[in-house]
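Only one protein chain is missing; all other protein chains are in place.
The block that comes next holds subunit A.
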């Protein structure tokens, strides 16, 4: 049970969007009429979600609250007496109820699962209301751990610290307390299953030595977010006139569960003014109100490493959030009205972690989204583009379209660029295969019971396997036949090279694609050389494909037989191939060489020998089987089960009855 509510003194209550909500910089005093400075129309890579939560906008009788943990908006009319409406991004059915107006509501939120409602009306107490079915809805007031069945709360732990302000991150269950006079020493606590553990405190470096001993670190400039599975404290360090920095920057402190918090990344904003932070899809988004643009940072991309911290520039040029049309509500008859464009970067916007933007004045709650398609054209360096895309959640189709694009005019990439892209894809693909393999191994050896933490590796969209590449990129590309065949083959070989480099077994359909392309252009000698160096790995399907090429390229026969031989599981196929070419003796010698001559069908060989229309050959084969019969059964004659009567008759016809082998008796 989340019991943090109300334990700490609440933050300064602000009229319209109070308590739990904080604005990270986008203060309301700036006017709305600022011109959009140099914002280009195209390439908006950030967008507000299409289905926002709409709520009654804040006004003197309607107070709006946001709960970051459940991502719910509370619209409280007249202190709850005329209704409370709770809406979340995920749950489409709003909860509405009434409660007694016991004074101004400072903060209101649900416990996880909407079971208990907590309402703060005074500085020192919190009121609770059970929302459990069949449980009386009576309010009770307390200060600590909640026991709904007893309608009491329980004290978990007591810590005495002088606190300037606090911040709670529901995702990671970590609370951050600002201590000391300057406020820049932060003390984190971690909650887990009813216990609270103190993590080591750390100090935020302030831009310049403060002149006076007053609170110098505002909670507005601090955010907490999980990026790539790790918790970070983000500090928006404003441009200081005394230091010669070129603008504001965001400093990331990595806050591990164990060990101390370290400054790891600096995100350069190269501008000054009012900023707000979001974290979307592991990207740090920094909104700049003055220019009405946003920039994004990816801490996994390469930056300048100075020995302890990595300095990052923004990945893409600054762009505005994609223009958003407010749907006009009302009966269908009036919806012909043009939708109203929404004012972006409005001063009434409030930003919450990780990806929430609320417009209190218009009554909307959006989640922020990153759109990958526009990124493709903004990041010219394909290698960097791949690094960026591979870290995104919904990347698969975009990556595949980038691959298709770089293979065809007008934006055909050079082979070295193509090679780089393939290597990046296969690196990710290999990582997954390895994880999968070691998981399977652990499960098979039964070690999984001793390791309960073991989880099946998750296949993210960044795992682009051979079948994806084949279906969406390579087969389409080879079929289009736009590119010169040299380029087509070079691309296929490059992909095969990359797979080999990462020691990924190549699927035979890729080889078939290579062979098909080579055959189409009569490049048989090339094909021959590839096979000679075993670049196209052996497999039965491939051997059969080669056999089918024999009529247009005779050496394919030899290549195919060699391949079957190397497979060592295709002895039957070898015999069939030889027999089909009337190389009966060769087939027999082969099967004898591998010791399988006692179990082969005499009829099959005699049939082939007869078809060869070579009497001596027939004689030899016939004699061989007579000898086999003699050896195995002590009699040279064939048994009825062998169905060789027809051949015995033929033998007698050609060579005479006396030529039949006489049974030897011992």
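One rule holds in what follows: a contact is a pair of C-beta atoms (placed from the backbone, for glycine too) under 8 Å apart; a residue touches a chain by one contact, two chains touch by 3 or more; residues count from 1.
Please note the rule applied: contacts and distances are computed from a predicted model.
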item	value
Protein that the absent chain corresponds to, by UniProt name, given "Potassium channel subfamily K member", "Aspartate aminotransferase", "CCZ1 homolog, vacuolar protein trafficking and biosis associated" or "Ubiquinone biosynthesis protein"	"CCZ1 homolog, vacuolar protein trafficking and biosis associated"
Hidden-chain contact residue, picked from the options A:532, A:601 or A:649	A:532
Contact with the hidden chain (one of A:192, A:566 or A:631)	A:566
Residue of A:61, A:161, A:208 or A:415 in touch with the missing chain, whole complex considered	A:415
Option from A:377, A:471, A:558 or A:580 whose C-beta touches the chain left out	A:558
Hidden-chain contact residue, picked from the options A:95, A:301, A:476 or A:493	A:493
Subunit A residues touching the omitted chain (full complex)	414-416, 419, 486-487, 490, 493-494, 496-497, 500-501, 525-526, 528-529, 532-535, 537, 555, 557-559, 561-562, 564-566, 574, 586, 589-590, 593
